[in-house]
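Only one protein chain is missing; all other protein chains are in place.
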Amino acid sequence: MKEYAVLAQDHVKVDALEKVMGTAKYAADYQMPNMLYGGVFRSIVPHAYIKKLDLEKARALPGVACVLDHTAIPGKNRFGIIFKDEPCLVDDKVRRYGDAIAVVAAETQELVQEALDLIEVEYEELEAVSTFERAMEEDSPKVHGDTNVNVTKHLEYGNVDEAWETCDVIVENTYSTHILSHMFIEPDAGLAYLDEQGIMNVIASTQNPHYDRNEVAALLGVPQNRVRVKQATTGGGFGGKLDISVQLHCALLALYTKRPVKMVRSRTESTMVSSKRHPMTMKCKTGATKDGKLVAVDCYMTCDAGAYSSYAPAVIGRAPVHIVGPYDCPNVRCHAVFAYTNNPMCGAFRGFGVPQAAVCHEGQMNALAKALHMDPLEIRMINAHHVGSVIPTGQELTESVGFMDTLKQARDKAAEVMPEALERLKPE
Amino acid sequence: MKRRGTGVGCMFYGVGNTGLPNPAAAFVQVLGDTSVHVTVGAADIGQGSSTMAASVAAETLGLNYEDIHVVWADTMYAPEGGATSASRQTFITGNAVKNACTQALGELKRTASEELNVPEEDLIFRDREIYSGKDDSIRMTYPALMAAMGKKGRLAVGAGYYNPKTTYLDPKDMSGVPYELYSYATCILEVEVDTDTGEVTLLKAVSAHDVGTPIGIKMVEGQIEGGTAMGTGFVISEKIDIDPKTLAIKNPTLSKYIIETSMDVPVVYPIVVSSEGEAGPFGAKGVGEPALIPSIPATVAAINDALGTDFTSTPIFPADIVKAWKEREAAAK
Amino acid sequence: MKPFDFYAPSTVEETLALLDQYQNSVALIAGGTDLTLELNERKASPAVVIDLKPVRELDYIRVENGRFRIGSMTTHASLAGNEMIRQHVRLLHDATRQVGSPQIRNLGTIGGNIAQSSVAGDGLAACVALNADVTLRSVRGERTMNINDFLTGEGVQKRNSLAADELLTEISFPVPDPKHTATAFYKLAKRKSLAISVIAGCLVVTVDDDGICTAASMRAGALGRYPMRFEGAEAYLVGKKLTYNTMLETLPMMHDQVLEANRSRPWSVFYKKEGVQGVFKKLFADVLGQLGLEEVQA
Partner (left out) sequence: MNKITVHCTVNHKPVVVETEPNKRLLDLLREDLGLTSVKEGCSEGECGACTVIFNGDPVTSCCMLAGQAEGADIITLEGISVDGKPDLVQQAYMESGAVQCGFCIPGMILVTEALLAKNPNPTREEAKQALSGNLCRCTGYTKIVDAVLLAAEKMRGEASR
């Protein structure tokens, strides 16, 4: 590594001082004069038409500034990072437990709760689609439009079907990973207000302020330069604060009340409606020569993506590219199908499908090592990416491929700090 | 009975969005007193993108880290930063900052060249000084340079952006260039499994990460340590439970969704590996997500090694372990 | 949080008078680690909340006439940090030092834990295994009863004997004879701190000079509404020379009993019935080591 004047050493992070002093302002810490509190009335059924929605009792409660449903939205009522398939407030049907149906702004948080308790709704319940398998059946209810297929991808490289003949060993396994939550320690929060120039200001806990700005502008039907989104100090995200949380609801309430509106989600609400990690099933067949050289990988990948797309198209685009792992393999196929269901929405979560893919490709490497009586580190070294490797999209890697060094340095460090553990890896 | 096991987990990770444009931009101005404003769109969620921006700006401009003030993630002032996702901000916003600083350096170099009588290409900007790479006795301080800039009515400003060199992927077979660069990692992890209760104790984890050039060593280590905690928890304790009727999340609280405490995490030995490349700013790559990934398969493998099982699904909870061990014992008989 | 009036009396007398006055509409804060959350989630809406923290006379740990006497407002942290408890009642020491978190242990009290009578109360399970007595007071007078009877009583909250006007003031049990009695606790949980017990294993055994078991108390919290008693296993051990192998012979009984009691919970019964054996193996090894009878790795 080159000698740097500033890099590759340790400086106190630019935000460390305000964070250790307790002065860093997270979204919930903002207070403004004349500020209202906001809250969301949410569905407690997973799939239903709304037959009746009665907001009048809530509106009549003293101290309630406004109660709004989808009819109040001046602009677009569909958002989403890739596909615009999620409503700000439900207008056609409920697609998951926790869908936002109405929003309330009131003088105190306690009043918000009381107003929410006064909202009455009648549902016409539909069969809820709760598994990938059911989603793919012809007679299943459709969560969006006329198919439950959210996205499919197909990666094809080399000639997988012909490659099996040249393999000395083939391992075949089905891997599945589960649905997880980011559990950032700061629950989602934000506030919105119209400034003296009539610009809608949103201060929020977010990973994605420019995207937020564009969605707020679309919701309100105003130019993007009439909306300002400022990221508050954000208490972790891990992908869970890439989607819209309170930004749209706060802005809508601020628009109608002409007062600042703050929303702070409870832990429960935050976890309930923010995105989750995609659970995946990967049926994978991997072949190698007796020397441990990978010859072919064929994987069929399915996923229940939940009620809305969120980052599913990004996850399904990334996972197949990474399905072999950091190894050379001349023949690869990966077919992936993600489906809509009425389950919690899955989205971006640290790794975008690569953690799931890694459970599969590393499981297969270990299975090969076992079948060939090889050290799991050795089989990885034999196949490791290097400058000049070609990945299954046909891209040649031309620089900065430090994989072998990670293998060697990890092995050497393990020899130093956990020699018995390292010894255990050797084949019997 | 307590049994120990070791697992290996490796990964590679394409930095930035997959086969899609995902640019980010930065603005920079070196002020008259040599302090600097850098403005980026990138949201800093604690991972350190703003610190990264300050570091890259200081390195590029030849100033000190302390000279840089970063404004971030305010759409009123900051240009598009794209999402803080896909481990992309060090690579993409980092390059944007570097490009913006390089633009600002244009006038700085012209002025220094005039003042020192040294060709622009021979000038070195480092540690608040400007000197000739051929004869380092020919030098001037940054304040002197800024004073000269002021006299000549020149401003050191720059706007830069960067979009990774990728292609759209072919819808037929996904061929193309999905990412401009890749990060790599290897984790070796040891666990102790109690076959009677299914409890898993995470002992030690060595996790080596190729980050190209580390922007800050402790920042990279912090990602690896935190990622290892999240990755091991992925396998042994975390899971969203869904009510089969309402499809509501049954455990949305921190008492019921089990993330690791200070008593649960393994001892982590982070290793910062560097590699040579031109794509990232000074060769830097992302580590945010790579930090998480290898410990997941490593934990699965370590449990399998301890028990002689073949778990292929996550999570692996104590009940699964006890069940698998009983089956294994029954089969052995 | 729904509105309520707040009182913070500083003596037992004042507290009892308030309880007498407000009866069913009162909620007592013995630590707040449960009640405050219930109030905040609007799950509880008492008209009156009484904070017991200022009632200092209920915060004590002392030994009198061969019995430990523990005031109900003694925190988990005080119990865990008490040297006499650590030396003589490892069970209670180990149970209280693993409750929740350091912060929760600084707030939560043993009296609160017992009065709450929650399924996974570790302090409660330990006191049950110790066969403790509890003292309840009201303006009507004072009564002391065995904790088992306390738990099966039909009081105001249906979960124990406490009447609407009563205050749990003391927990007491005999000081175990260190030469002949050993106690042990094992918390099986989903993580190593901030954890709710999946199984809270409690064991008290007494042996004579020849190592013959003269008494055994085998309990486990979180396996049923109240800490489960393994009576068959206890009876099996009494009269036998205490060895690891003898103790292991009780495991099938425990397995069957947990299976029987948890049949209605098919998703958890497998782990509970297997886990309880793992937990008790550790407890057996622990007490045998303490008594100097046998060194076992479990």
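Labels A, B and C are assigned to the chains in the order they are written; within every chain, residues are numbered from 1.
In this section, a contact is a pair of C-beta atoms (placed from the backbone, for glycine too) under 8 Å apart; a residue touches a chain by one contact, two chains touch by 3 or more.
None of these values were measured; they are calculated from a predicted model.
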| item | value |
| --- | --- |
| Among shown chains, those touching the left-out chain | A, B, C |
| Sole residue of C:17, C:104 or C:269 that reaches the chain not shown, by the stated touch rule | C:104 |
| Among B:226, B:286 or B:315, residue touching the chain not depicted | B:226 |
| Chain not shown, touching residues in subunit A | 10, 12-13, 15-17, 19-26, 28-29, 31, 182-187, 233-238, 264, 266-267 |
| Hidden partner interface residues of subunit B, rising order | 45-48, 216, 218-219, 221-222, 225-230, 253-255, 259-263, 265, 268 |
| Subunit C, residues in touch with the chain not shown (by the definition above) | 1-6, 8, 29, 31-33, 36-37, 39-41, 49, 51, 53-54, 77, 100-104, 106-107, 192-194 |
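In the analysis below, only the chains that are shown with their structure count from here on.
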| item | value |
| --- | --- |
| Category of the chain touch graph - line, ring, star, complete, other | line |
| Averaged-CA centre spacing for the pair subunit C and subunit A, given as whole angstrom | 42 |
| For subunit B paired with subunit C, centre-to-centre distance based on mean C-alpha positions, whole Å | 47 |
| Per-residue overlap in subunit B, given as positions that touch at least 2 other chains | none |
| Subunit A residues touching subunit B - in the complex, by the definition given at the top | 1-2, 4-11, 13-15, 44-46, 81, 96-98, 128, 130, 153-157, 173-181, 183, 206-211, 213, 227-231, 234-239, 241-242, 267-272, 276, 311, 314, 317-318, 320-322, 325-326, 342-344, 348, 350-352, 354-355, 358-359, 361-363, 365-367, 376-377, 380, 385, 392-395, 397, 399-403, 405-407, 409-411, 413-414, 417-418, 420-422, 424-425 |
| Interfacial residue positions of subunit B with respect to subunit A in the complex | 4-14, 17-19, 41, 43-46, 48, 50-51, 54-56, 58-59, 62, 64-65, 70, 72-76, 78, 80-86, 126-127, 169, 172-179, 181-182, 184-188, 190, 203-204, 206-210, 212-219, 227, 230-231, 234, 238-240, 242-244, 246-249, 252-254, 257, 259, 269, 271, 273-280, 282-285, 288-289, 292-294, 296-298, 300-301, 304-305, 310, 312-315 |
| Subunit C-facing residues of subunit B, complex | 2, 194, 196-199, 237, 255, 258, 260-264, 318-319, 322-323, 326 |
